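Removed from the display is one protein chain of the complex; every other protein chain stays in position.
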């Protein structure tokens, strides 16, 4: 038993969820799990079909881009994950997919506006879309610069209150308190993207949800007086 | 065997149908079952994933908001259910989902117009959309006020002839003679919302179904001379 | 073994295909199988959920509307089926669904234009939409008049070359050389309706397929020199 086995297991389980949830085709997409104390994260190997994954195929890297465990090449998006773990305090899982409706919004270079309470239950405001990567950035280290684009987009946003982003022309990244939660956020993002699409087709003039409803729903689930779900400290389960 | 066991069982079975029918993701949505004689209803606990539900996890409450059985916190939408059981004579089940097309109509603040006989077979006229909750109502007891919005919307409508509503910016509630029928109405609402969406994309100028066809189809299934289905008093089954 | 057992079996098998193919929800839809020599058809009973069907529940009727076998009430659409068996020479199966895209076209009161070879492989020209039933017709025998609407629509069309129709504001009926083929035509109609919908969204100005391509594809599969599929008289299978 290596000391990274649990992290590999978490990353493996979360990656296996992607095809089950219909979020990825073939080898697209990747999830990582981060352990802040160990200073490392486990991530899907590059280009390996989902049915062939095992916990041991998960590649473990530190935040300096050194492989500490694993024989395979890590996901080509690894530097983007690394950037987010460095800059976004408090996240321990990241998920990247090319899910259909979220990618359509990203390709359209449009943030997903907050139009209803389903959205506000999960995300505090619009789901932002980055600017398009510049030619200068493409010529540098592309995947690091993709991470930089995301970090810049959050200069005035809290990654804990808005646990997802659309990378313009590319697709979505989501994160959370665990790899499992990051995948959950990708599932929800795809559904929010789909509902917002149809909402605007039905009523192109609809405006954003008013601030009082955004606050009510977000705080009902995430605020200090949240009353959704079961008490965390309870002995109910 | 407690005297609420059957009600809990009904609520449990109906809640388990939601993910099977593709109406909910993760922990979203909830169904309750009401027993008029006992004056109580059983409802899904808050924030518990569907695979973890059992009949015993269903929380039983009376119409004064007192928990009479159950250790878990009930769904945060419980006060909305309670309001409907108090004001809508003759209903014994309520279902709330965030199903994709119905939620899009709700977010667009648009009632679903009756455009065909599939709709008229089930609902007597348009599927109404409430007004948006006011800031004053949000500051009061939000979920009770949501119920109040629905009740107000039905001031000139029969909840038995129109067994469903869109809560503006939020999503659908449906009801029926049982928890099972409430879920059936949610399934049908999602399909009606989807067909209406595509109908209006194909022909934006199409008008509502004419009154004679609405009456014919609604009465064929629900009127005193209904001839759809098998005789209820028959010995055929 | 009654002499209608084989017909009941065919009708049963074809009805069971409807939910498997995703064409119906709950109790909607119905299929019948006709035996020209016996002068009777077997049809789904009214309002019975699909999982509860057995061959013996299929109701057998003659073309004068007399039940010759079966204890249950037949589908409320039975008179429409009967009309088509009387007027459309050479058909031995009929299928009625409320499938999503086909119903949207019917609600929009629009025929489905022939836009590509997938359509021309199966249907010789547009898929027609009836006129809307008149108030006078509604007051007469509604389901017979629905059949009459379809028959009128085919006054200049061949039911063998165009084995399907949209009943305006209602939904599709399809038919064929057997109940099984009628269901196959419903499956294909839903897909043709879906592709035509998206085609016109991508290019609202696209015109119909030119006559030479319609003829080529229809004749390739259905003409006297058809070369699609295996020789019917061959011993290959």
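For clarity, chains are labelled A, B and C in written order, and residue numbers in each chain start from 1.
FYI, a residue touches a chain if its C-beta (ideal position, glycine included) is under 8 Å from a C-beta of that chain, and two chains touch if they have at least 3 such contacts.
Source: prediction; values computed, not measured.
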- Among the displayed chains, the hidden one touches A, C
- Task: Consider the whole complex, including the chain that is not shown, and state which of C:118, C:137 or C:178 touches that chain.
- Result: C:118
- Task: Based on the whole complex, identify which of A:21, A:169, A:208 or A:222 touches the chain you can't see.
- Result: A:169
- Answer key for A:33, A:60 or A:106 versus the chain not shown reads A:106
- Query: Considering the entire assembly, which residues of chain C contact the chain that has been omitted?
  - Reply: 115-118, 184, 187-188, 191, 194-196, 198-203, 206, 209-210, 212-213, 216, 220, 227-231, 236-237
- Message: Tell me which stretches of chain A touch the chain missing from the display.
- Response: 25-28, 45-48, 52, 71-73, 76, 98, 100-101, 103-110, 132-133, 135, 138, 142, 169-171, 197, 200-201
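We take it that only the chains that are shown with their structure count from here on.
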- Item | Most central chain, judged by mean C-alpha position against the global CA mean | B
- chain A onto chain B, same sequence, C-alpha superposition: rotation to the nearest 5 degrees is 90
- Query: When the C-alpha atoms of chain A and chain B are each averaged to a single point, how far apart are the two points in Å?
  - Reply: 33
- Query: In whole angstrom, how far does the Cα centroid of chain A sit from the Cα centroid of chain C?
  - Reply: 46
